[in-house]
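All protein chains but one are shown in place.
Order as written gives the chain letters A and B; numbering starts at 1 within each chain.
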Amino acid sequence: MQATSERLIRLQGVAKSFGPVRALAGVDLAVDAGECLGLVGHNGAGKSTLMNVLAGTLEADAGEIVIHGERRSPYNVGLAHRLGIRCVFQELSLCPNLTVAENARIIHPKLSGWGWRKRAAGLIVAKLDEIFPGHGIRADDVVGDLSIGRRQMVEIARAFTVSDRPVHLVILDEPTSSLDSVSAEQLLSFVRKVVATGLGCILISHLLGEVLDYADCIVVMRDAKVVTSRPAREMTRDSLVAAMGDVGDERVVAERPSAVRRRDAAPIRVRVRSRRGGRHELVAHEGEVIGLAGLAGHGQTDALIQIYRSSRRRAADTVVTGPVALVPGDRQTDGIFHLWSIGQNIGIRSLKRMSRRGLIDLAQERQLAEDWKRRINIRTPDMTNNILSLSGGNQQKALFARALGSDAEIVLMDDPTRGVDVGTKLEIYEMIRTEAAKGRTFLWYTTEMEELANCDHVYVFRNGRIVADLASDQLTEAKVLQSSFEETV
Amino acid sequence: MLATLTSRRFLRSALPAISLVMILLPIFYMQPRTMSYFGLNLLLNLAIPIALATMAQMFVLTVNDLDLSIGSYVSLVACIGATWLQQTPLLGVAALLACIVVYGLLGALVHVRNLPSIVVTLGMSFVWLGLAVLLLPTPGGQAPGWIRTVMTLKTPMVPFPILAALLIGVLVHFGLMRSSYGAVLRGAGGNPRAVARAGWSVLRTKVTMYVMAGIFGMLSGLSLVGLTTSADANIALRYTLLSIAGVILGGGEFVGGRVSPIGAVLGTVTLVLAGSFLSFMRISPDWQIGAQGAILIVVLALRALINRRGSTA
Partner (left out) sequence: MNGLSKGMPRALLEKAWLGSFLAAAAVWAAAMIYSGGQGGGQMLGAALSFSTFFVIVGIGQMLIIATGPGNVDLSIPGTIALAGAIAMKVMDGEDSLIVVGLAASLAAGAAVGAANYGLIRVLRIPPIIATLSSNLLVQSTAIAYGRGLRVKPPPAFADFTTATVFGVPVLALCAVVFAAVMAVVLARTVFGRSVLAIGQNMRAAWLAGVAVDRTRLLTYTLSGLFAGLCGALLAGFSGGSSLDMGMEYLLASIAVVVIGGTSVAGGKANVPGIWGAALFLFLLLTMLNTFGAGAGVRLVMTGLIIIAVITMAGGDKPAR
């Protein structure tokens, strides 16, 4: 929009892979001084990886990075800082054991000598006052004692502080995720204000409204690539969603489960009374596929964990009738045992059943593994290979096999198709439908709208509460989005 | 909410001081004579080397490691102090400097190879002890006169051990808690990734902390030999446990770079006094070390209680 403005950064053909997973497949991106660039895309589209490359915390496999008209290679964090590129990462980058002022000092190497504490305190508090008037944070507060929202304020304010080094570009990765609506509004207005003074800014957000309202130009990423890059005023919510989503033949046909089930006929498997006083309670009957929808991190996983916990130790507000198994979505931290074979990873949930006189029957364990290799088509020559020899999607299938191969009647799924390719997804949907038809109950947290089409019933979560209760015949994307975003229901 | 948070923080930081008072008052009550210059001198003499060793341990704990070799390292330094440093000062100084360099290298090794510090320092504890045995196979040697002079200093009004402990605590407090690089060092314990993202070298922070541990361990050994005048290869083996206990009693955490130098000094003094307390109580010396364990457990239980109350409030 400002043709005369200076080009701050230009990325060309940037690529990055993690093992077999391609996170960035040749991405081009440019930001001018005085421009706010909005970056949107589904989970796993490559936004965060791209920002890490730009911030110098990840090294790109290929491509060039041009900053202030000069090609930068090698490029690293130190150089990024010297060139005035700051990044507010999605997961907090503050040291919880330090005070607010000390955390400000961490990113200013020259802030030392007599009275540094006072200067650091002045710097951060002034910026906090400027961005979030009435923030209520003191410079000598220990960050670990602050609420998550205040921590995020500190981190954002810190990125804008200027000491001996200038700030040219600030990357905000989901900056409003932990802020209340007032602070979020304060931040976004501040961004507009500083952008007008010639600063560059990249705003990553899943809140499309924010991006449409505050960005000058919007870049949409999908499957590790940039698919659209246009001025914001030419975009609408619908065109954004269309650009982000899987369109064409990849789209999962919303095949509704045959007729809406007679909910009351089947016995109840799970009933969760809301702890935070929501109007709705979560109920799952035998043979149902229940979807838990809403924005990421609004209490869906907590609800699943609550159900899982009460299956092992009775709790007052949760009724669970029958054995439960959980399919984690975060494979590395919640799922796989990296030292074990595929077969052992599948067998762990069923060890008791496979034991004879206290000893695990290895033949039976092998049998279970081979069975599931065939049934859900795990692509490996040998189930005794290490689990890490599998691709991400196949690791996920092994985790499904662990749950489905067990005695569980209730299967909890914590966004299990995260980072899984489309083909595997279709196989997984098929599997869920078959197993549900046999009487198993599924509770399925998903961040992908089209997956909800596989559910008999959908609960929408916001701020840890169930805010909508939709049967499959009432289910539309608009309704889910509406209840996920709206403050008043 | 804010009130409970601050009171919890206050309670936590006051805990070391409260424990000290709780052990000091009965001692004064039972043995009023200890309230004198000489009484306190006697009670607290050994607190200086232990406080220094505790500081060394605290530096390592700050960057989420643990030094299981500090006791044997202090013993080795004491042996060097009682032999080479006295007979051939140049060789003695060179040996001590070499020890500190080794400490720095250990920090680098642990960081670069991503090794568990307890195993590495466990191995080093054998090495230091072996070197001490080689240097001084039987107890003996003699401390250099200047160290003895320093350690038997008669300060006016306040006994030397109290002044020294205070000095150690305040000095480290300023270095680690108030200086600007100290913030980075502690940050490297709290969130190493964040510190690396801000462009600092985590390797450098780790090496710095290990070198500081080496320096304070050395001071501990020298002050110890100044008090005992002769050395022995096993002289300070119990310092390993004492130093860990001192840091924890003083409010330090095992992970996350949360430490308190002044608290750690108070914790050390509490542990040293615990021994005297028990003998004044006429509790058999059999239970001396057990009491240290019990104190640790009680304090940690109290802290768990405070934390839990804070989190449910």
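Simple rule for what comes next: a contact is a pair of C-beta atoms (placed from the backbone, for glycine too) under 8 Å apart; a residue touches a chain by one contact, two chains touch by 3 or more.
Worth saying up front: this structure is predicted, and the values here are computed from it rather than measured.
One chain is not depicted; across the entire complex it touches A, B.
From the set A:Glu59, A:Asp334 or A:Glu430, the residue in touch with the chain omitted from the display is A:Asp334, counting the whole complex. Residue B:Leu134 is the one among B:Leu97, B:Leu134 or B:Leu171 that touches the chain not shown. Only one residue in the set A:Arg158, A:Arg222 or A:Arg402 touches the chain that does not appear here, and it is A:Arg402. Within the entire complex, the positions of chain B that touch the omitted partner chain are 64-66, 109-110, 113-120, 122-135, 137, 241, 244-245, 248, 254, 284, 286-294, 296-297, 300-301, 304, 307.
In the full complex, chain A touches the hidden chain at residues 19, 308, 325-326, 328, 333-340, 344, 348-349, 351-352, 355, 358-360, 362, 386-389, 402, 406.
Please note the rule applied: only the chains that are shown with their structure count from here on.
Taking each chain's centre as the average of its CA atoms, chain A and chain B sit 44 Å apart.
Chain A makes touch with chain B in their complex at residues 55, 57, 77-78, 80-81, 87, 89, 92-98, 102-103, 105-107, 109, 111-113, 116-117, 142, 145. If you check the complex, the residues on chain B that touch chain A are 5, 9, 178-181, 183-184, 186-187, 189-191, 193-200, 256-258.
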